[in-house]
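Note that this complex is displayed minus one protein chain, with the remaining chains in position.
Note that the chains are named A and B in the order they appear, and that numbering of residues resets to 1 at the start of each chain.
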Amino acid sequence: MSTVFIALQANEDTRPIIEAIAADNPQARINEAPAMVKIDAEGRLTVRRASIEDRIGRGFDLQELHINLISLSGNIDETDDELTLSWHA
Amino acid sequence: MAVAAIGKYEFEPADALEKFHGAQLLYIGWEDHLLFCAPFAFPFPPTMPFRAVVEEVLPGSFGYHPDFARIDWAQAEWFKSGQPWRPDFDKSLAENGLRHKDVIRFRTPGLRGIAGSCS
């Protein structure tokens, strides 16, 4: 299985997002670099709106991710509830 | 193959001989001396004697290297487009068969750059 990743700026907006990703994707590895966090996962990674909302205590639109997104890899599928990164091979 | 284009696609080459005011380009590299990061490009008149290139031009370009003063030009091996080649020092570039944008290099046996590192 190939690795997918998502990289986010390290700031107060992204702290709960990173926590949510870590909780929802037990296979994910969190790598901290200067001013950014890169999250690698084998094959697949899911960002769930509900998990983020639980942590921030307000409604969250997954497209808000764009503000702090640095990079990613994998095929993307986004709905109102989830953003998924995956490789087919 | 050809460029995919919406019409006729033909343009002048940017570096035709006529554009160099009577000079032709010659590229010269010194093997095993990569302190000089790349071969040099020179505009020379085709009538210039090869000896003038070696004795009057190369010292200014390669002379910074401590190996340069140790070169025995009689031992130097020359290559043109990568193939062994013998220049006649007393003939001109044109008489030596050098055309616009030819590339020549020389190897100086026994000289292998700073501390033998090919620098």
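Brief remarks on what is shown
The criterion applied here is as follows: contacts are C-beta pairs under 8 Å (C-beta built on N, C-alpha and C of every residue); 3 or more make two chains touch, one makes a residue touch a chain.
The rule is short, and it goes like this: contacts and distances are computed from a predicted model.
Between the listed names "Cell division protein FtsX", "Phenol 2-monooxygenase P3 subunit", "Electron transfer flavoprotein subunit alpha/FixB family protein" or "Energy-coupling factor transporter transmembrane protein EcfT", the UniProt record for the complex's undisplayed chain reads "Phenol 2-monooxygenase P3 subunit". Within the entire complex, the positions of subunit A that touch the omitted partner chain are 2-5, 7, 9, 13, 33-36, 58-61, 63-64, 66-80, 87-89. By the touch criterion stated above, the residues of subunit B touching the omitted chain are 1-6, 9-16, 19-21, 23, 25, 27, 29, 31-32, 34-43, 60-61, 64, 81-82, 99-103, 105, 113-115, 117-119.
Please note the rule applied: only the chains that are shown with their structure count from here on.
The distance from the centre of subunit A to the centre of subunit B, with each centre set as the mean of the Cα atoms, comes to 56 Å.
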